[in-house]
Structures are given as C-alpha cells and as structure tokens.
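Missing here is one protein chain; the remaining ones are kept as they sit in the complex.
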Amino acid sequence: MEFGFDFVFPQLMAGISRGMLLFLVAAGLSLIFGVMNILNFAHATFWLLGGYIAYSAFTAFGPPSGANPLLVIPATAVAVAALMLLGFGLERVLIRRMYGREVPEQLLLTFALVLIIGDLIKLVWGVEDRSVFLGLPPAVIFGAFINIYYLVIIAVGLAVLAGLYWFLQRTRFGRIVRAAVHSREMVEALGIRIATIYMVVFGLGVGLAALAGGVVLPLTPLALGADIDLIVQCFAVVVVGGFGSVIGTFVAAILIGVTYSFAIFLWPDGALAIIFLFVIAVLVVRPWGLFGTELRT
Amino acid sequence: MEKISDRKWNRFLQSLDRRRFLTVSVAAGALTLAPRFVRADAGEPYNLGVLLPSTGAGANWSESAIKAINIAVADINSRGGFLGKHPIKIHYRDTQTKPDVTTREGRSIILDEKVRAIVGTYSSASALALQEITHEAKVLQLASISNSEKIVGENFSPYTYEFGPNTKMMSNAMVSAVAKLAKTKGWKRYMTIGQDYEWGRNIQNGFVNELKTAAPDVELLREMWFKLGESDLGSYISGIMSIKPDFVFPAIAGKDSRTFMEQGQAMGMLQTTSIVGGQITTVELQQQKDTLPRGLVGMSRCAFFAHLDEPVMQSYIKKYRDAEGQYPTDMACMNFDVVYGLEQAINRAGTIETEAAKDALKGATIDTGRGRRTFRECDNQLNVPTYIGEVHDDPEFPFPIYKRDTMIVVEAENVWGTCDEATANRKTRA
Amino acid sequence: MSRFALPSGHNVARPRLSYLASPMQGTVIAAALGAAIALPFFVGEFWVHVANEILILGLFAMSFNLIYGYMGQISFGHAAFFGVGAYTTAIIIRAPLAETGQIGWGIFLAAILAAPIVSALVAAIVGWFCVRLTGIYFAILTLSFGELLYYIVFQWYSFTGGDDGIQGLRPPAVLMATEGYYYFSLILVAVAAMVVWTITRSPFGYVLRAMRDNQRRAAFLGINVRVHQWANFVIAGAFAGFAGALWGPFGRSVAPGLLGWQKSGEAVFAALIGGANYLLGPMLGAGVFTFLHAFVTKYTEYWPLTIGVVILLLVLFLPGGILSLVPKAWWTRRGASADVPERTKEPVPKS
Partner (left out) sequence: MTENILTVRGLDKRFGGIHVTQAIDFDLRKGEQSAIIGPNGAGKSTFFNLLTGYHRPDRGKILFDGVDITSWPPHRIVKAGISRAFQVSNIFGRMTVHENVRAAVHAHAGVTFRLFAPAARFGGDEVAEALDRCGLAGQADTVAGDLSQGDKKKLELAIALAGRPRLLFLDEPTAGMSIQETEDTMQLVDRLNRELEISVLFTEHDMGVVFNHAQRISLLHRGSFLVAGTPDEIRQNELVKRVYLGEGI
C-alpha cells in the first residue's frame, strides 16, 4: 500500500472523527473527574442511556430511517435534559454521600450504577439493537469519500471543547468551579455553597454524556453492553490527557483516534492494545498526564 | 380442566409485550406444570435446559431463538408433552456470553434441575466450555447458533448435536459462490474484515484457505480485524476504500454488521466496493429492512423463505407469526428444528431416557423446516444447507429477502468435507 | 489536605484489621472449617460445585485484599494474575490430556504449582511500574496492564487458543468426582489462607498496614515503600495465580475472560461485601457473591440489577462489609476499639 495522500487523508479524517467521538463521551467524565475528583464508572452508561432516550425521542418525531436529519437536534435536547435531571438527582441522593469516602468506594458505587442502569435499559428498551439511519450521501473532499456526518461530529466536538473552555475560563461560575478544585475553603469563604457547584458540575457532566449519546445516534447502533466496551477507553483518554484538563482530554482523544486509524494497517494485531500501551507509557513516564500539572498526582 | 389450545396459547403470547420474552419462558415453565396436575397418569416432566445470553451483545440474536423454543415447547405440551405424557419444563439461564458463567449455569441446571438436554449457547467459547460439562454428565447438548467447526471437530462429544451449518460449511459455501462470481466478474484482488473473536477468525480462515484452492488466481490483499462491539468502523472503511479491492469478505455478524453496513453506506463504500458474504440473516433482513443496501450478497443459516413449500416450515411461520407477529428469524428457525428434532428422536426411542434419545439421534433423519435432514454419523453434524443470495425487495414480504431466482442453497454434502477430515484433530476423551 | 475531605462526607466507622487474637476467632474459624468439611454430606452436588467456586474465588479475593485492605490500593487488573495462573496450568496439562484423555498426578501437581510462579513473575514486571502510583492512578494503571495481558491471551491463538480458550482440562480421576475436587480445593485453599494469614501478622504485614494508613510517614520510618509494595504486589499475584490454577481443572476449561477487568471486579465485590478489613472478609464476600449469583439466576435474568443494588446498599450503609456488623469486642480480647475514618495526609508544604 502506498502512503500517498489518497490513503493518508481519509485515514486521518477517520482517525480525527474517532478521536472526536471518544472526546465527546469522555469530556463529561474529564469535567467530573477534574472538579470533583470522582472517577465515574457509569459515565459511558449515561452515554448509552442518553442514546436510547434520544432514539425514543427521535422515533417519536419520525421513522428511524430516512427521517429529517435535523430531528437529531430535538432528540438530543430531550436526552440531555433528561440526563441532566438524572445527574442532579443522583448527585443529591447518592454521589454526595461519597465525597468523604475513599477512592475504591467511589468506584464501586458508580460501578453499581453501571449494572443497575444497564439492566434498566434492557427492561425498558429490550435487547434488540437500535439505530437511526439518515441515509445521507458521502461527502467528497479532496477526492476522498467522507461520511458527511463525521463533519457534524467534528463540529460538535469542537463546540463542546470551546464551550467548556469558555464556561470554565470566562464565566463567573466557571471561575468558581476552578477555584473549588484548588481550595474549597476559599470558595465557601466567598459565600458560595460548594454543594451547589458539585451538583451542577455532575449534572453538566452527565448531560454531556447524553449529548454524545444523542449526537452519535445516526452513526453508531445502540446495543446493550456498548457502555462496558467504551468506558475503559474513556478512562484511558482522560488519564492520558491529564487530570482535570479538558484540553488534555481532547488532545489525547484525537491522538489515540489517529494513532488507531493508522495502526490497524501498520500493526493490525496490536491495534486493539495500543490504547493501553498509551496509558501505561503515560502513567509510567508522566503520571499527571500530557496536560495535567504535576502537583495533582 | 381442559387442555390449553393453540389459539389460547397464541393469544396469551401475543398479549405479552414482546420484549418480555423471558417472562414468557418462566410462564411457559409454570403453565407446563398444569397438565401434570390434571393427568394423574402423566409421566415425569422432561426438564429442558436453555442457555442463551439475554445480557450483552448476544442478546439480540438469542431473543428470537428463546421465543421459538417457548412456542415449540408450548405446542408439544399442548399435546401432553414428549410421548404425550412428559410435559416439558424449560429451565432458562442467562449465560451473559461468558464461558465460565455458562459452565456454572450448565452444572446448575444439570444437577439441580435434572435437565436431560441443553439447547443453546451463543458464542463458540461458551459452547466448547459447556461441551465439557454435558459430556461428563451425559446430557445432550443441542447447538445451533454457536457453530464453530470445533464443536463437532476437535472437541467432538457423542452427546453434542449441531443443528446449524458450522463455520467450515458456511465459509466453504461462500467460497463456491465467490469463485463463480469472481470468474464472471473478473475479480482478482480481495480483502477481508472480521470481528476479532473465535467465530470471525474461524469463518475468515476457512474462507481464505478454501478460496486459495477454488480460485488460486484471486489474491488476498489484506486482513483487517476489529474488536467485537466496535462502535466506529470509519478507519477500517476508509482503509478498504483506499486499498480498492475488487471485493471484500466480511466475517461479521450481529450488531457489528449493522455498524459496518450503515457506516459503509454513509462513507460511500457500498457504492464503490463489492461486499460479498456477510452474515445477512433473517434477523438483519427484518431489523434493518430500511437500510440494508439492495443487491448486497450475503449468507444465512436457516432462511424460511427458501422453504416456503415445506409444510414444516409453513407451520413454523404460522406459529411464530401468530405468537410474535413476525416471521421467524434464522435463530428461531434453527431452534424450532432443535426442539422438534428432539421430539422426533424421543418418539423413535419411545422413552425420554437421555442415552436412548442420544442413540436415536445418531445418524437420524428428521423432518425439519429445511426438509428431511440427516445427522452425519461421524460427527453429529446435521446436513443442513447454507443460503447465499442477493438482498432484494419482495412484494410478498414487508422486508427484503434474498432474490429468489438467483439464491443458492449450498447443500452440506458439498462443503462439509470428509469424515476423515472431520475427525482428524479430534482429541481423546476419557 | 485530603482531597476527599469534601462536604457532608460523614465519617465511617472502620474497624482495624483483625488478627487472630482471641479464642473466639479460633472457634469461628474451626467451626467454618468443620462446616466446609461436612458440607458435601448435607447439600446437593451442585451446591458442592458452588462451594468449590467460592473457595477459589475467595482465595483470589484474599490475594486481592493484600493489595486493597492491607496496602490500601485498589487494583482493577488483579484478575490478570488469576488468569495467567489458570492458563499456565491449562497449557501444561492440555498436551498429555489431548493425547490420552488422562493426566497423571505428577504432571497435574507440577502444573498447579507452576501457576503461582509464573503469575508472580508477571506480577513482578507489572508491579514494578504500578507501585510508583497511588489511588486512582494505581487503579487505572493496573486496569491497563490487565487489559493488555487480556489482549495478549486473546490474540495469541497458537498458544492460548485465543478467544476460544482451552477445553478438556480434566483433573486426575479421583478429582473428577465433585467431592474429590472440592476437598482437593479445600485443602489447598486452607493452606494458602494460612500462609496469607501468617504474612498479614508478620512484620511485613504491619508494614503494609502502615503504608496503607500513611505512605509518606512509612518512608520516614526508614521503610523503602516501593520495594515493600512491590514485594506485596508479587505475593498477591502469586496467590491469585494459585487460585487461577485451581480454576481450569474445576471448570474443565479456561477462556480469556478470566483475565478481564470484570473478573477483577468480582474480587473487589467480594472484599467489599465481606469486609476488606478482615482476613476472611473476602472469603465470606466471595461466598455471598457466588451464592447469590447461583441462587438469583435460578429465578431472574436480572442478575446485574440485583448485584448492583446489593453493592449500592453496601457502599452506602455498610461500607465495612458484613463482618463489620460483628461487635469488635467480640473479636479481640483487648476490648473494643473504635476506628479512625480519615486517612491522615501530610500537609502541603508551606513556603
């Protein structure tokens, strides 16, 4: 095979899209991890639940295939709203009790949610795979055929990145959130209830998972157990990117996506393991991740 | 008390939400108890184990299989059970597609529920793990969805019977079709893409090796493997498109084949590249009726539309439609055959004793939805065909089926090799 | 300052690690052992299989708890060593089995004993890197190594059988009987548990506890923290491998899932359910988990939901595990000792 432009460009695009998909799912995980220091095992499960809710909303608006692509927007909105509410509720009822606890117990609680929500999805939606098919024609860019929906994924990914950056850096609430990461006392001294911040951040993070679930609906069929396949990859991305760094998560996701896209040619047997080699290398050499700060390990 | 009529049964089943199929299995179990209380002279119940996943990726294919088993069992029970006096009691367990769970659940239903036969398993690894248990306990294992050639080959056990075409038969069948197609279309270069697990590896391997003999001038450019359950196949698809093979052989089944087809379509792969030989069973034909590209060449394991003249198949279709409002899938079809095949063996044996039933199945010819079929004596493989055809809209059905005039039904005898081959690697069992 | 000293974190009473210090404990253990020996005479064959599974999973969970309960780190890759052990035994005995369908005691025992050695070697390599990290980072690094090993086993068809695994792992004839293998497991697991118990009350065992309570302070006692943690990681890996060795011939087959992170999760569950602060907590937890699994699946397919709710309730209301229900005074003759919730951490350096 020749490594000409005809080969490299589409692989690059596919890799970037793959990375963007990972980033979309992992962004909320990274936010929650960064601000609250809770590693949420159930994050991909929220993503899957969001996908199913978006699917139900979509099919309520139109048939699952050949419908107006724009229906994805309200369907996703429904999923995000539902999951944010769920996130607020879960934070209030469950997660809040875990703040004083040790890491293993936090992991176990969120893992219990994986099991419970997974079975609830089965109860409600059954075991049949679900998918929405828009039937869009491929785009041709520089002679390469590209799934036009990839452009949507890339745009949404960039928007999420920019939105999170703007939220954390430019808004008053975002600044408070960032302050809360470093000093709880300081934030409370300002008269702000840290409990509220955590509730909002958790809800937001879960909402981001639902956003990902809704947006990827036209690309990827929903199936039981898909969350289990994905969550370990999300952990990997967040860790490689660096503790609490949304930018880091983004860069790591793209890096891993693109590497994978080429590795399936260069090293087919090892492609599946590459993500773990990444994590091991990063944790051994630079445990705070590509973009994290050393103090946070 | 009167016997529960077929109609009543069907109405009852229809009244259930279709996703509650497992509740049905429990209910079926409970209801089968009824005749026992009614008939004082009834024999002991026949405990039938069902091991299929209702969790994880295997659940989608297994759902219709479980439904069919329940329908067939209810039908036989309405006649009083096996031999008219042994009502069947179903013991269903979720294997979670994990071999170690399959082992434990297998032991559980054998030892605690005293099952005499176990229908099922979805993955090959689970089937092979279960085989050790059934062989040791001398319990029948009736396989259909899991169809690794190892089950009847290397890991052979006299207690195991395979009701579906095994992987070797399927890939050989596909080879014969592809060799013809390659000749007519002038195909010279191809590649494969497969799910990286036992079944995918098996199918791909068999296909590649056989094609080497059948069409030595067709060159394999590259193999690609992806993780089971992979949600984004974009990198693979763009890779296929830049390699530009004459055709692609996908060793993909289940949900992933949907991902492959839909993403392939959205990237223009299906428009530019011939995809030949994917698993397009009646599950996919029905579930993906709107999105499956027409003209695609695929294969299936038990296509009801190939046997519309067969009275047995007609009854399957009727029963399944009455109960579920759908056509029977490949998985339903094969598992109807399993339950009714077992019934025929028991009828011939005249007893529900397992050894007798096992011996009655040996080399037996049974009436199936796929016509009269015979188990090969040397490896207990039923001589069922593999179906290859082009996805095509048909006015008779609300979903596409294989184009009837070009569909190929590859008979087992042409593809399953000799008995010497089948028994060559067989390991010694104490 | 503690990262987890966050709002409304209520303090959780946590008993100290118990050690065999009272006649009471001796009595309990003797009674449990007696019950285990008598079990096959009172329950059906399937439940003997279940008890056997409990013994093996229990030893696996105890080995995990050397890292979790005693050293204070959570590993999500511990099953890798369990799986490596299981595969080691399987690969050694498969050739003679395929040939003759039988296996001699000599090869069989050698295969069982080889497993902990191979697992320890693998754990030595993996642990070398992992002990440099703590908390979430330790968890993720162990998870990644575990998944890497899983993929190696999964992909290496010629050697490990790939996704299919290896079947036909029949033990010697006496052990083919359910009771035979059960007593075989019982003896080996009891011996292994004794060794684990000895280690936990040795100076080394107390260094582990010291590192758990306060890793930095331990270094200021003159303890080389990494070397001790590494040694413990290797020991835990060896015991996991030993448990794995018993698994293959018990189930007659092995498959790559034995190395996966979900299998590691079972050890975590077991330790949590029974009580990570007690030597036999993980064994009890393995018992409850396995029994529930075997029992619940008879009645419902919603096993994940069931165990999910159980774990949720335990984490919320009984974080010390079932054994924490027993009054502490009952265990030790030294009287009740309440416990300390927070993990003291050194202050951030002021400048």
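Going by the order they are written in, the chains are A, B and C; count residues from 1 in each one.
One rule holds for everything that comes next: contacts are C-beta pairs under 8 Å (C-beta built on N, C-alpha and C of every residue); 3 or more make two chains touch, one makes a residue touch a chain.
Please read all numbers here as calculations on a predicted model, not as lab measurements.
Visitor: Which displayed chains does the hidden chain touch?
Guide: C
Visitor: So one chain is hidden, and I want to know which residue out of C:H78, C:R170 or C:R212 touches that hidden chain in the complete assembly.
Guide: Result: among the candidates, C:R212 touches the missing chain.
Visitor: Of C:T27, C:N224 or C:Q262, which sits in contact with the chain we cannot see?
Guide: That would be C:N224, which touches the missing chain.
Visitor: On chain C, what residues meet the omitted chain?
Guide: Residues of chain C in touch with the missing chain: 14, 16-17, 195, 198-199, 201-207, 209-210, 212-214, 216-225, 228, 231, 235, 334-335, 337-344, 346-347, 349-351.
Going forward, only the chains that are shown with their structure count from here on.
Visitor: Looking at chain pairs B-C and A-C, which one is connected by more C-beta pairs in contact?
Guide: A-C
Visitor: Please compute the C-alpha centroid of chain A, do the same for chain C, then give the distance between them in whole Å.
Guide: For chain A versus chain C, the centre distance works out to 32 Å.
Visitor: What parts of chain A, by residue number, touch at least two of the other chains?
Guide: Chain A, residues with two or more chain partners: 122, 228, 269, 272.
Visitor: Got the chain B residues that touch at least 2 other chains?
Guide: Chain B, residues with two or more chain partners: 54-55, 196.
Visitor: Within their complex, state which residues of chain A touch chain C.
Guide: Spelled out, the residues of chain A in touch with chain C are 36-37, 39, 94, 96-105, 107-109, 111-116, 118-120, 122-123, 184, 194-195, 198, 228, 232, 235-236, 239, 269, 272-273, 276-277, 279-280, 283-284, 287, 297.
Visitor: Under the definition above, what is the set of chain C residues touching chain B in their complex?
Guide: It is residues 44-46, 49-50, 53, 97-102, 154-155, 157, 162-165, 167-170, 176, 251-253, 255, 257-258, 293-294, 297-298, 301, 303-304 of chain C that touch chain B.
Visitor: Along chain B, where are the residues that touch chain A in the complex?
Guide: Those in contact with chain A are residues 18-19, 54-57, 59-60, 62-63, 196, 222-227, 229-232, 234-239, 241-243, 254-255, 258-259, 262-263, 265-269, 271-272, 287, 290-291.
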